[in-house]
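Here it is, the structure, as structure tokens.
For this view, one protein chain was removed and the others were kept in their places.
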Amino acid sequence: MAETAAPATSYEKNLSLRVSPAAQLRADFETGSVRGVVELSEVAFLTMVGLRVNRDSDAGQRIAAVTGGLPAACGGVAGSGETSVLWLGPEEFLVVAPREAHESLGGGLLQALREALGDGAGQMVDLSANRTTFELTGPRARAVLEKGCSLDLHPRVLKAGTALSTEVGNIPVVLWKTGEETFRLFPRASFADFLGRWLLDAMREYASPEVP
Amino acid sequence: MLLISCPNCGSRDETEFHYGGQAHVPYPKNPNELNDRQWAEFLFYRDNTKGAFAERWLHSTGCRQWFNMLRDTVTYEIQAIYPMGTPRPDAAGRTTPDTGTASTAADSTTTGTAAPDISGTSTATTGTTPASTTAPEGATK
């Protein structure tokens, strides 16, 4: 038997093998984005951790110390530095961190959370492959979302720094308003292609000159 | 399309929810002692009220929590929304003691081993008009 090649160990090589859920749409996102108006991109492979814990319990407080807090109510986002915690339910949270935070890339976030939970009542699950992330940004981003989301997205109601589980284009997503004109959407991987194409379709009119 | 006020998330479209049928139907205390008629009642017979009906809903796309709702099955008007494990309020929003076989034990209708902690959220409390819960900023339509 021929000697097989040594397994790749460099993070670069590992990364080159991964395919993100909307990778096939990368060129379409590029051409479909209207610069300075509304732009769409996939932010692939973010580290995501599902947490189930009572935030008032000891375990909850230990976890809060790792993440920089746990949000208290619907819409809330806590966190510190590049780690954010989104409220999903009264005892359910989604931690979102850069891809480098994942232990496969040498990050320590998962292990820190695992240790913080310890044998306390709760759960922490690596959900990094569960959802992908779309970033929709620009002065028309809200108008695009409003075509398929029945929440009131007007800035007087929806402030930057709010994240809500809802539906966009009939697809369940977590919708996180990260800036005044920037939204992150977290669809499940199997819905990414549909939602990506739905967003592109909703963006298309803004490539044409505005009719006065 | 119903517009449903989730106790945790505020007013959302019906499409975010799943219907869970009649509320306040406890699992029999001693299933082995039931005769066929009683077991059939538990398995297959549910109230089919024309008028105010207490039912369970799940905010499946949102906070994934169950809650109870008092809804008119003719007008579809939502008269009250109240937490699992609490007695059914009357149409005016006041709670009345359960008269039927429904259990009011906190763990009788919730899933999992512990009732979800919803204190500290905007869940309506007994004795108020729960349909008008205040939602967190940004959560309402």
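Every chain is named by a letter (A and B) in the order it is written, and numbering of its residues begins at 1.
Following the convention adopted for this analysis, a contact is a pair of C-beta atoms (placed from the backbone, for glycine too) under 8 Å apart; a residue touches a chain by one contact, two chains touch by 3 or more.
What we mean here is this: contacts and distances are computed from a predicted model.
K.L.:
The complex has one chain missing from view, so what does its UniProt entry call it, picking from "Urea ABC transporter permease subunit UrtC", "Sarcosine oxidase subunit beta", "Ribulose bisphosphate carboxylase small subunit" or "nitrile hydratase"?
P.N.:
The record names the chain that does not appear here as "Sarcosine oxidase subunit beta".
K.L.:
Mind giving the shown chains that are in contact with the missing chain?
P.N.:
So, taking every chain into account, the missing one touches B.
K.L.:
If the missing chain were put back, which residues of chain B would it touch?
P.N.:
Here the touching residues of chain B are 1-2, 13-15, 18-19, 21, 36-37, 39-41, 43-46, 48-50, 53, 55, 71, 73-76.
Here is the rule we use: only the chains that are shown with their structure count from here on.
K.L.:
Can you check how far apart chain A and chain B are, centre to centre, with Cα atoms defining each centre and the answer in Å?
P.N.:
31
K.L.:
Which chain A residues qualify as touching chain B in the complex?
P.N.:
Residue list for chain A touching chain B: 54, 56, 72-76, 88-92, 150-152, 157-159, 162, 164-167, 170, 172, 177.
K.L.:
Quick check on the complex: what are the chain B residues that touch chain A?
P.N.:
My answer: residues 8-10, 12-13, 15-16, 61-65, 116-118, 120-122, 135-141.
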